[in-house]
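Every protein chain except one is present and positioned as in the full complex.
Chain nomenclature is as follows: A and B, assigned in order of appearance, with residue numbering initiated at 1 for each chain independently.
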Amino acid sequence: MLIGLLLALPLAGFLTLLFFGKRIGEPGAGYLGSATVGLSFLLALISSFEFISGGENGRHIELFEWIPSLGLNAELLWDPLSAMMTLVVTGVGALIHIYSIGYMHGDPRFGRFFTYLNLFITSMLILVLGANFGVLFVGWELVGLSSYLLISFWFEKPSAAAAGKKAFVVNRIGDFGFLIALMLIFASFGTLDFTHIFEVLHDNAAFITTATATAITLLLLVGAAGKSAQLPLHVWLPDAMEGPTPVSALIHAATMVTAGVYMVARTGIFFELAPVSQAVVATVGALTALFAATIAIGQRDIKRVLAYSTISQLGYMFMGVGVLGLVAGVFHLVTHAFFKALLFLGAGSVIHAMGGEQDMAKMGGLRKKVPITFATMVVAWIAISGIPPLAGFWSKDEILAVVYGRGGGYMALWIIGIVTAGLTAFYMSRMMFLTFWGEPRWDEGVQPHESPINMTMPLAVLAGLSAVGGLINTPFKPTLEHFLEPAFEFVHQAHIPEGVTPWILAGISIGAGVLGVMYAYRRYVVNGTQLEEGGTWETLLNGYGVDDLYGKTIVAPGKALSEQLAFTADAKVVDGGVNGIGAVVKRLGSMLAPLQTGLARSYGVGILAGAIGLVVWLIVAGGAV
Amino acid sequence: MIPILAQAATEGLQVTAGWYMGLAAVLFAIGSAGLLLRRNALVMFMSIELMLNSVNLTFVAADSGIGSLEGQISALFIMVVAAAEVTVGLAIIVAVFRKRATASVDDLAELSG
Partner (left out) sequence: MVEVIVFAIFALAALAGGLVMVSARSPVYSAMGLLLAMFSMAVFYVMNGAHFVAAVQVLIYAGAVMTLFLFVIMLIGVDRAVDRTETIPYQRPIVYVLGAGLVALIGIAVLDVAAAFDGSLQVAWTTGRPSGNCTLDCVGTIENISGELFTGWLLPFEATVLLLTIAAVGTVALGQFALKPRDEAPEGVE
């Protein structure tokens, strides 16, 4: 009941705002949107208590019959994993809603914005609460839709419209793989219900062959890579920064992009049966993490730094779930949601303070001007850099330890992870130093000012969560692991190594983080280096030219093909055929037109002749002659 | 013709339904010829009336031939319909004449192809 209600609340908010959003206007629409999501969070919190003591397996809530012929029902699954995700989505979502009231102040489409935000929360809840792949897929697609709507929210900007389109198209590629995976699953099991499938696999691991499991998991990975911006489908996420900053925080940092991680974690049992896919997922994750981290170093736009950072951190999560460290992956998902949302909202606050300026070359010295933003962002910075005891350290280290624990070829991935940890610390520090330290490089007339309370309040809350969020799953007290245990009962998870090894590993990764921060401090604060320019930096700024590459190899040929189809195949062949038919009919018509004399008496002759013919036929058929 | 004459010689001539039907058919032919040869809308209309009447005659004759009343009922309905048709048709003719000052059907050939 509560579960249905917590899903219905944002939906009700969405519908209300959809029809009356404009009339409710500012700030009522914002309050309404925030209230629905906030209430949802409270409901989720209450409903989660049943799992705290552990042992609960979760339950199904059937809403209605959906496609009876496939045995597919609109059914929700409330288990620890979906509870965790729901808490993150509604919790962070509510904070971002509140923040948006301030951030979107004065926007002409204020109501519309909250309509979309509520739609997004609804979609995401459908995604994480779905009890089968069908419902999951509906949420999956709805999330893609709301992401598209929000990225191109300022559609007057051509770049925003293009970014929305790009996100949609790239996601589509991933969805394609996902959909085929669903078909394969249905063909193999005859059902799409999670619990049912997992029980079958648990009882009889040989139910599907390794080849089938590998195919399914690799296709699922395509879907997950599309949604979670992993190589090579990561290109849409940096562009998605064209959307309003709260959107970047909500969708492109905290929630939507984690859908892929969630999905891999949910379907972990398939990956367990396909060792090849585990390696592929972990490798994709590691390479993405490193790749995106290097690009982040070269960015000038504060939001793009965070965007690439997000991709990089998602890579960590993939690494974690790839080696079956499902708890580790989800743990990092949670902590990342806290500190990355905080970073984005902080960046939004900075941008707000700078009057819309996003280029770090024109910032600097903001420490004193926006003290609260600065203080909260420092927390996030330390958290993401992996300095204990803040959140990022615990989760990132758990992933690295699990990867290390797998041994063998996974050692290489561990090394990549460590290097990336150092790079992460470096580029985050670079961003912080360029923004808050040094001399002001503001454009003339810019008067930085601290943001209003409804923007700083969420920052403070998130800062608190970033600071202590890691403590939910420390090696000393693995609360989260216990909490999630029932959800992963069918999977043989990987765990961190025993003994002192984890401590040595932690030491190494702390070392990498500290090194990164210190080097950045020397370079940007002590030496006062400004934004770099030149060859290598140019390459990094452009993200290694992946966009150009795709443009040349995929988009351009596609465009050429479309043009061929449009101006040759369509205009000449199809239109020609249609016009030809038209011409034939026209010719025939003009040949027959003289019959239409317009003289009633001529027609009468035809009628009489027909009547006589009919009588003749009657006589003949009647046998009179 | 020979059977008829033979019959006449033995039983004496009797008017049967067939006689009326033959006459009706000839009248129908005359009416249709009038419809197709005359251009005056009024005369064409009269021709149609003649054709309808010949059909009525067929019905009534057939009726008495087989001993029922349904043919007569049909004839009555045809008369009603013909009356309605005449009123509307004549109204149209008058309306056309007011506009075009002609009763010739051939002048109304705007729909030629």
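Throughout what follows, contacts are C-beta pairs under 8 Å (C-beta built on N, C-alpha and C of every residue); 3 or more make two chains touch, one makes a residue touch a chain.
Because the structure is a prediction, the values reported are computed rather than measured.
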Chain B, residues in touch with the chain not shown (by the definition above): 1, 3-4, 6-7, 12-23, 25-34, 36-38, 40, 42-43, 45-47, 49-50, 53, 56-57, 60-70, 72-73, 75-77, 79-88, 90-95, 97-101, 103, 106
Touch list for chain A against the chain that is not drawn: 597, 599, 601-602, 605, 608-609, 612, 615-616, 619, 622, 624-625
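To be clear about the criterion, only the chains that are shown with their structure count from here on.
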Length of the line joining the C-alpha centres of chain A and chain B, rounded to whole Å: 83
Of chain B, residues touching chain A in the complex: 32, 35-37, 39, 105-106, 108-113
Footprint of chain B on chain A - complex, ascending: 592-601, 604-605, 608
